[in-house]
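Report on the structure given below.
Removed: one protein chain of the complex. Kept in place: all other protein chains.
Let's turn to subunit A:
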Amino acid sequence: MIDFEEELSKFKPSLDISAVEDIIAKSDISDMNDILMELLKEQVKG
């Protein structure tokens, strides 16, 4: 049975179109390669 209140609480505000520029500026689009390089560089340094 659906818990109506709980289900409703899952709905979050949507992103404003006017915020696109700001979101893009703050967005981190690192991929797996970037993350692996960072991790392994730290290991090598350590």
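Definition applied: a residue touches a chain if its C-beta (ideal position, glycine included) is under 8 Å from a C-beta of that chain, and two chains touch if they have at least 3 such contacts; residues count from 1.
Everything that follows uses one rule, which is that contacts and distances are computed from a predicted model.
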I want to check something: the complex is missing a chain, and I'd like its UniProt protein name from "Tetratricopeptide repeat protein", "NADH-quinone oxidoreductase subunit J", "Stage V sporulation protein AC" or "Acetyl-CoA decarbonylase/synthase complex subunit gamma".
"Tetratricopeptide repeat protein"
Positions on subunit A contacted by the hidden chain, ascending
1-2, 4, 7-9, 11-20, 23-24, 27, 29-34, 36-37, 40-41, 43-44
